[in-house]
Every structure is written in structure tokens, then in C-alpha cells.
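As C-alpha cells, the structure follows; a few thoughts come after it.
Note that one protein chain is taken out, while the other chains of the complex remain in position.
In order of appearance the chains are A and B, and numbering begins at 1 in each one.
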Amino acid sequence: MTAAGPGPVIPNFGQGSACVTGNHFFCWGWVRQHWGDTLEPHLVQHVELTVIAVAIGFAIAFALALVSHRLRVLDQPIAITAGLIYTIPSVVAFEILIAYFGLSNTTVVIPLVGYSLVILYPNIVSGLRSAPPEVLEAARGMGLEPRQMLWRVEVPLALPSIIGGLRIAVVSTVAIATVASLVGDRGLGYPIFYALQLPTPFKTEIYSAGVLVVGLALGFDLVLVAARRILVRWAQ
Amino acid sequence: MSGAAQLVFDRVTKRYAGRDTAALLDLSLEIPAGTFCVLVGPSGGGKTTALKLVNRLLPFDEGDISIDGRSITQLPVVELRRGIGYVIQQVGLFPHMTVGENVETVPKLLGWDRARRRARTAELLELVGLEQEDAKRYPAQLSGGQRQRVGLARALAADPPLLLMDEPFGALDPITRHRLQLELRRLHHEVAKTVIFVTHDIDEAILMGDRIAILREGGVLAQYDTPDAILAHPADDFVERFIGEDRALRRLALRRLDEVPLDPAPPATDSLLRVSTRNTARNAVSLMLEAGADRVLVVDDGGRVLGILTLARTEELLEQ
Partner (left out) sequence: MISLLYDTANAHTFVDGFRFIADNPGFLAHKAMQQLELAGAALGLGAAAALPIGILLGHLHRGSTVAISASIIGRALPIVLLIAIFLTVFGIGFVNNMVALAVLATGPMLTNAYGAVEGVDRDVTDAARGMGMSGLQILTRVELPLALPLLFTGIRIAAVTVVATSPIAAIAGGGGLGAVIVNQASYRLEGVLGACYCVMALSAGVWLVLLALQRVVTPRVVHT
């Protein structure tokens, strides 16, 4: 924890409200007062981190899946590499990357991208393989070119798997991104870390940040469920 | 496109690596434009293989196949396939598209505009016996029979001159199958395209085909002729066994009583068994046997007497 970091207001024992000084279970007053300078900015950072990491992870995973869909031999090596990445604990990943990229956004984003990628890749691959053989035969017989078959048949049929993978990836990323606060003041992990370091850990800050994190994960999940309902009309 | 195309197999051979018997051996077949030709035979006879050679889903080793005189190898594969309708047993409808979108697939590939596609889809749905509202439904919501109708509509969408059908009714229950067989026959009378229809069921072949090509194991053509000719003069033992011992009765089943020469009715008709013209000669014989009679009185729908049919006359029918 940086001594000189910009941060939330330190509960001033002596001048804060009774709730705060007494460190009661939950102080609504504090939440209202510090929404704008503490909770909301970190929430926004967390959302940004998650969206960027999953977006990049998805782009890479999709590209890799298309490649291994065409060249089946590559599937095993890619899958094994992915498995290996997943075994690296997030703490370890962040700490190692600090040495190379410092306390920057790059250090944070790279492991998050890695974990998203690892979750998304197998889901996309299995989705692409899920097209029934007779559908592919009919498509070929009708005169669809391989590229048309991919984009008009195989990819749309892969959507349920892809969205399933996205749900898992997003929820995991929201959780892992809390650890990213090891690397500095970004994300909802930071208020939690900060409150932990105080002589008396400040409950309200921990709980309010916690509620936001869990709520965020839930929120993303609901959005993706809604997306599935819209995009996958044919398999309700 | 549109209209019908002539299809010619010219000494086509296909072998599979590592197997002694060929899939198809020296197959020569000329299918005139507008014919409903059935490929029938036991499994291993190469009938599905022959079908898949036409739209080049499988390659052949020797010989040539031509459509309206042009070899199929001269055209780019994708263009060839877009000009041929293809229907398979499991249908293969795209689950993620509505019925309408499925049907419009090839027209869309060919660049038809939306209005034209929509009109064509409406036309086809009516042709295959579906409701207009079905266009918005998804395959998962349809029954097996309905799905096969959509498959047929999809194959006909771009009005191809040639239609390939690979045991399309094989996965349906007998009642639906029979209904679709009759409808397909009716459809063929209306829209006379060249159809190659593969089945292992000789009854289906006799019911549907203008011409039947019987392929025996090893991909050899055993006989190629009209149903009646095959039933009357089977080419060899294999064909005889394949079509069954009751071929005389089957031949009679092909003759409706309003097409058969009748003898004049005697003045006293009360004791005679009455049979409608909608029946076949086979049914008449069956009724005669049941009643122990040697003749029946043939009447039309209005009750008007057309004549009598004797057992002797039916024997004469078989001699033709």
C-alpha cells in the first residue's frame, strides 16, 4: 500500500460520525458521503478493467479457435498451453509482471487477458464443433463455400457455447481483478485493501466495496443472459 | 435455371482405396429431362454414391457425368451445386434460421433481392403444403414431416433443373411417408423437373418412378427401365428376387380400372360385385378371390356402369 497514494478519506476518529468512529456494522452515512470520491470511481475502474480484459481475451481466443478449427492439429498444443497458464496463481502473475512493466495498467491487464483467454478458448472451439453433420452436409450440397459455411452456419451455431464461456470468463475476471489492486489504485480491490490495512479495519468500506463487486458480477451475468435470449432465438 | 435438365452417366466408375469391389462399376445411364428416376438396390449397391457424384460431394475415378451435355467437371463446384437441389434423409435444416430463411438460402447466395425471395418462399410454402405462418418458425418447432417439406422447398427455391433426393422419407413414420410420397408425385406432375431419387425400398421405387435403375452390390447396373417393364421382364435372378415373387400382382396394382379395357356388361347386373373405377386391377382381383367370382362390375363415381372385368382379361393384361 503506497503511503503517498491518493485515496479515500481516512475515517477520522474523533471527527467522524458516531457510526464511523465506533466502526459499526454498516454506516450508510459514510457510503452516501463517499460514493463520489471512493466507491464510484473504483467501480468504474473495475468495469473498465473487466471489459477491456475480456474483450482482448475474447479476440485472441476467437482467432485461435478459428485457426485450430481449420488446422485440427493445433488444438492440443494450444489447449495444453492454456491449461498451463491457468495454473499460475494470479498473485504470482501480477508480482512477476510488476518487475517488467512496473505498477502500470499493462501489468494488470495481461494476466486478466490470459485467464479470460484460457476460459474462452475451449468454449469457442467446442461451440464451433457443435454443428450437426447433416446440417454441414446439406450446406455443402447446396453450394455454400467453406467461408460462408463458417460464418453463416458454424459460428451462429456456436453462439450458445460462446456466451456460456463469456459468462464464466466475465465473472472470474471481476473476481480476479480485485487482486489487481496489489498493483496500485485501480479497481474495487483497492478500497478493500486500504480498509484492511488500517489499525482497525473499517467494516463499512469493506462491505460496500464487496457488495459492489458481487453486484457487478451478477450484473454482467444478467446482461449476458439477456444477450443470449436475444441472439439465440432458436434454442430457448 | 428452371425447366428440366438431361443427366447422363457415361461409364462412371468409382473405387474406394483398399477395397476390392468398386462402389460403382462402369455405370451408364441416360435420364431424359423431366424424368423421375429412382435409384434402388440393396445397401452397398452404390446408389447414394452415384447421387453424390452428381453434385461432386464425392469424386469419381473414370467416366464422366454431364448435365444437358456439359460435363460437371467443367463448372466450378460451388456454381454447380447452386444449380442442383439437394435433399437428404435427416434434412439438415439450419437450426438457427427460420423456415423462411432456410428456404431463401440459395436465392440469397445467388443475389436475388428481398422482394423476389419473399415471393418465391410464399410460393414454395404453398407448393409443399405448409402454412404461410410457418415461415417464421424454427426447425425445432416442426414435426418430422414438416421439416422434410421445408427441405424440399429449400431445394426447389432457386428453381433448379435437377433435384437430388437421398432417401428423403426414410426417417419418417409410415403414414407421413406415404402422404409425402403421394404429394411429391403430384408435385412432379405440376413441376416437371428431372429428379434422381434414391431408396432401398422397391415399393417406393415402383410408386414414385417414371424410370427405375436397379443397382446390385458392387455398383453394377442390373436393369434400367419403366416400373411396368421391370415387373414384366426382370433382367435376371437378382432383379427377380429383389422385386419379389408377387410381381404379377404389383403390375396389376399399376393399372387403374378406368384405364383398363373392359367387356360390355350383361343385362342382368344385380348378382355382380360392384367395384369403383378408383380401384386398381389388383384390388379387383383381390375382391374376386374373396367373393369366389370370376368377374366384377366396374362403375364410376356417379354409379354409371362402365363394363365388366373378367379374370381372363386380367391375365391378358399381364401378357402385355
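Convention: a residue touches a chain if its C-beta (ideal position, glycine included) is under 8 Å from a C-beta of that chain, and two chains touch if they have at least 3 such contacts.
Given the structure is predicted, the values throughout are model-derived calculations rather than measurements.
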For the full complex, contacts between the hidden chain and the displayed ones involve A
Missing-chain contact, candidates A:C27, A:L43, A:A65 or A:L182, resolves to A:L182
Omitted-chain footprint on chain A covers residues 1-2, 87-92, 95-96, 98-100, 102-103, 168, 171-172, 174-179, 181-182, 189, 192-193, 195-196, 201, 203, 206-207, 209-210, 213-214, 217-218
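Simple rule for what comes next: only the chains that are shown with their structure count from here on.
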Listed in rising order, chain A residues that touch chain B in their complex are 132, 134-145, 148, 153, 156-157, 159, 232-235
Chain B residues touching chain A in their complex are 55, 57, 77-84, 86, 88-97, 105-106, 109, 138-140, 151, 154-155, 164
